[in-house]
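Following: one structure in structure tokens, then a few remarks.
Note that one protein chain of the assembly has been removed; the remaining protein chains are unaltered in position.
And now, chain A:
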Amino acid sequence: MSGISQICRKELARVFKDKKMIFSVFLLPVLIMVGIMTLVSSLSTSAQNDVEAHNSIVYVQNAPDGFEDFLRSSDKECEIIQMSDRAGTEDMIRDGNADLLIEFPEGFMDAVTEYKAGDSVPQIKTYYNPSEDYSRAAYDAISSGVLENYRETLLADRVEDMAGLTVFTVNSDNPDMVIQDEEKAGGKILGMMLPYFITILLFAGAMGIGTDMVAGEKERGTMASLLVSPIKRSSIVLGKVFSLMIISGVSSVVYVGAMVAFMPQMMGGMGGSDLGVNLSLNPAQIGMLAALLIAIAFMYSAIIVLVSVFAKTVKEANSYIMPVYMLVLVLGITTMFTTKTPQEWLYAVPIYNTSLTLQGILTQEVTMMQYGLTLGVTLVLGAVLIGVIAKAFESEKVMSI
């Protein structure tokens, strides 16, 4: 036992006694993450503001009298130009120099006022460029907004009782239409995001340090001195895996903490208040989460050390670990988009089941059976891997000594 703790302490000292290591393992990823997210959200906010501040340039053709005033009354900043050259206007829309073209048929007003049942209904055509933000915004505001109002105005001239045409409305005055359990709703959004982030962070936090742990010692020639000390091979393995668990645990706590703390900055333009971050967990949930996260950290650490054992150099270990990391990423993503209730046997699939169960705990939908299965599979897999690593430590070939 003391061998395990000595090895573990040394590995922790390697990270925590080195300021550069602390910075690169714990702080740098947070700084990069917060920095990028803040930049992206501020850029998207300013782009949005820019679109809102832009004065739409609208070309009109054959506009009836009074339409320009009607348009101005709902969009004051709008610049209205009579179209003279059709092809030229289309080019301008294509190039982003004009935002919208509204084409009225000739004699539009006459066709409207002199309408008799059976006549063909006049059609207004609008043209826009969806790949230009300004154009798309003008289309949304005018084509489906202003023109709809204009239609109703003209209709009111023709029909005396508008309400008689409406027949019924849906939810025009019903603020209580959403009926849901607030806790579960918060859990739904968090349950989608958190398992994904946590599993990835647990893995990513351990990855850099873990690949160095055995392959690095081999490369530096320091492994043999451990192998001739009077402790069991399994003690060396466990010491290393436990220290890696602690490192990955600490780093994921730092990352998740930073994410929650900087959520407003990072989600600036995306409506951070709707994310349900104020989710409250009950003690049972917290206990289940904690136990599962420790088990996951244990399994991930074992996987990483295993890869590190079979690699001759740190570089090799880093390239071996990449596919595994990708797998963890992909399996995490799949749980974000599952809508069906997962089949029972899926809870026996390692790695995937941890994402499912984390999600299930947050949405309070996981059964004790599913939770137990996940926890068991995770721990057993971790233990089996430890066994394989200890076996590999005995092999001269693998240890390349």
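Just so we're on the same page, a residue touches a chain if its C-beta (ideal position, glycine included) is under 8 Å from a C-beta of that chain, and two chains touch if they have at least 3 such contacts; residues count from 1.
The definition used in the following text is that contacts and distances are computed from a predicted model.
A.B. asks: Look at the options "Protein-glutamate O-methyltransferase CheR", "Acyl-CoA dehydrogenase family protein", "Sodium transport system ATP-binding protein" or "Oxidoreductase" and return the one that UniProt uses as the protein name of the missing chain.
C.D. replies: UniProt lists the chain left out of the view as "Sodium transport system ATP-binding protein".
A.B. asks: Give the residue, chosen from A:Arg72, A:Lys125, A:Arg151 or A:Lys232, that touches the chain omitted from the document.
C.D. replies: With A:Arg72, A:Lys125, A:Arg151 or A:Lys232 as choices, the missing chain is touched by A:Lys232.
A.B. asks: From the list A:Gln6, A:Asn62, A:Thr126 or A:Ser143, pick the residue that touches the absent chain.
C.D. replies: Counting the whole complex, the residue in contact with the absent chain is A:Gln6.
A.B. asks: By the contact criterion defined above, which parts of chain A meet the unshown chain? Give residue numbers in ascending order.
C.D. replies: Here the touching residues of chain A are 2-3, 6, 10, 13-14, 18, 217, 220-222, 224-225, 227-232, 396, 401.
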